[in-house]
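== subunit A ==
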Amino acid sequence: MQTLLPLVVAVPLAMAAGVSVANPLLKERRVVLDAVAVLTVAVVFVMLVVIMSAAAGGERIYWFAGIHPRHGVVLGIDFAVDGLSAGLACLTSLLVLASMIFSWRYFESVSTWFHALMLVFLAGMVGFCLTGDVFDLFVWFEVMGVAAYALTAYRPEERGPLQGALNFAITNSVGAYLSLSGVGLIYAQTGALNMAQIGASLGRHRPSSVVVVAFLLICVGLLTKASVAPFHFWLADAHAVAPTPVCVLFSGVMVELGLYGVVRVYWSMFGPALGHRPTITAAFLALGTLTALVGALYCFRQRHLKRLLAFSTVSHAGLFLIGVALLTPLGLAGAAVYVLGHALVKAALFLCVGIVLHRLGSVDETRLHGRGRALRVVGVIFAVASLGLADLPPFGTFLGAGWIADSASAHGLPWVTAVAMIATVVVGGAALRVAGGVFFGLGDPPPEDARMREEASEETSETEGAKARTPVTMIVPPLVLLAVAVVVGVVPHLGSVVEHASSQLQDTDRYDAAVLRGASTIVPGPAPSPGVSALSLSSSLATVAGSLLLAWIGLYGRRFLRVDADRIRARVTPLLDALQSGVVNDYVTWLVVGVACLGGALAFTIR
Partner candidate 1 sequence: MTPLVRRRVFTVGIAGLLAFYGWGLSGLPAFGDYRGPYGFLVDALAIHQTHATGIVSAVNFFYRGFDTLGEEFILFIAATGVATVLRELRGEHDREENDLAEGRAATLTSDAVRMSALVFVGPVLVMGWFLTTHAQTDPSGGFQGGVVMATAVILVYLGGQFLVFERLSPIDVADAAEAVGAGGFVLVGLGALMAGAAYLADFLPLGSPAGAVDASGTIALISFFVGVEVAMAFVLIANELLEQTIVVRKGSR
Partner candidate 2 sequence: MILLVHTAVRPPGPTWAVNALQVTLLVLVAAGAAAVVTMRDPVRQAVILSLYGVVLAVLFFSVQAPDVALSEITVGTVALPLLILLTLAKVRGGQD
């Protein structure tokens, strides 16, 4: 088992180098190349499943180069794997597998570059999940970042991908360098880079200014990746223009990895030292609420399908952050299950859009209206997945949203449930509107919008023109992902296992003992599952009903609301466009303002 830990990173890296060496042989033999890449990812997935089941019983620590800590001082780099980090890595490899299979027949590959990029991207994400060292976290963060920038601009013959990649790369690099500054600060304070050692060294003393500033700066890079407002502007630009199989990974896991980073950094290093839990909760709740509502608003007004889904990811990232912000095991477990359910559902949705683009050569909701009727299976998958996005039981999303709501009301924050419901209704309504309009021809097509038409009209060359039929390799991945999304919601033990893993992650003392002293960590068996309260069941049903209603209004509303809708749109559009301006200078400005505001809030409350 221990040997598997380094292999989950080493194997994809070795294969990425391998396919590049064999480029002259492989570039004309697409089948071999794809088979090798898919097999590699499948092997990594299996290894991660084994690791996950082992780590659920207690942290698994791996010391690279066999350099164990001496008297609590760490000299090397470790993988410190617990249930949640292994689970997230597992989910990552599953989505990479799905998108590799999907891309097999989706577009021509250029040499072996796409496969090498995807394999290194996978290694970066897995390394990021498993590492227990804060500088190593930054390194793998940059590995996945650079691979992601390159993948975004995979179609440089169009304008969108270049602008998207530039905005993505510059904004995220600024965030990453601020994070690195935070690492420098915390190293100056503690003389350590291992997260457990830093946590033990900070202890429970009153936090110095260094600790507060280091915490926030490290979080900035991670929150940028997690597309939390006001650091989120780059996301829609990048996600809308990357090749569809890559969008699956961006929305499904990369954003969530940013949040995982915040979770890891908070509980492994800063939590006990910072104290002031109500302040942290308030700050993150505010960010989460803002993100959820802003994302939902932009999502609903979109006509570009990939951009619409991208904004729905922003909104959901806000909801996950709300779950994390509660700082309770149940809230974190809710966020984890929510991430799982959302990743599967969102991946299925993106893959459906990929099929639409492949078959119909467009992603413009207006132009596609009713044209998707030919794609029956795809339409059904899209509609069901949209319902999953709206928290329909028994999808994993329903379970996650329910637990977050339960945990919030247990802590006297019932308004959180209301915010989550509003955001989910709007996002679900937008997705269902697309499902009804595009695939079933319901209602009226939305009015032509000159700019969105221009934007969407470029999205054609991802595949070679319209194709007559959908290859099996493209229809199976979304189908399987959707099935898994339903299954995870009904697995009886999932709840207790995830909640158990969440309390495991939040147990800082045990983490420190396992890393620094090699204490064997047999964790007591899972507690009984928290179950689902009647309240969250009814609220999720209400959410689904609300989404359906909103979708109906979106499709038929112009028949009786004509005047108002257009006037509001005319008023609001310039303002919203001015914020999401597509100019990276603006994005960095907002990032600076965001850091200043958060920093001010923390500086004046944590003393």
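For anyone wondering why these and not others, all candidates are chains of the complex that A comes from, given by their letters.
Here are a few things to note about the model shown:
Everything that follows uses one rule, which is that a contact is a pair of C-beta atoms (placed from the backbone, for glycine too) under 8 Å apart; a residue touches a chain by one contact, two chains touch by 3 or more; residues count from 1.
All values derive from a computational prediction rather than experimental measurement.
As listed, 1 or 2 are all part of this complex, and the one touching subunit A is 1. In the complex of the two chains, the subunit A residues touching candidate 1 come out as 3, 6-7, 10, 13-14, 16-18, 20-21, 23-24, 62-67, 70, 73-77, 110-111, 113-114, 116-117, 120, 123-124, 127, 133, 135-136, 139-140, 142-143, 146-147, 149-150, 153-154, 156-157, 181, 185, 187-189, 191-193, 208-210, 212-214, 216-217, 578, 581, 583, 585-586, 589, 592-593, 595-597, 599-600, 603.
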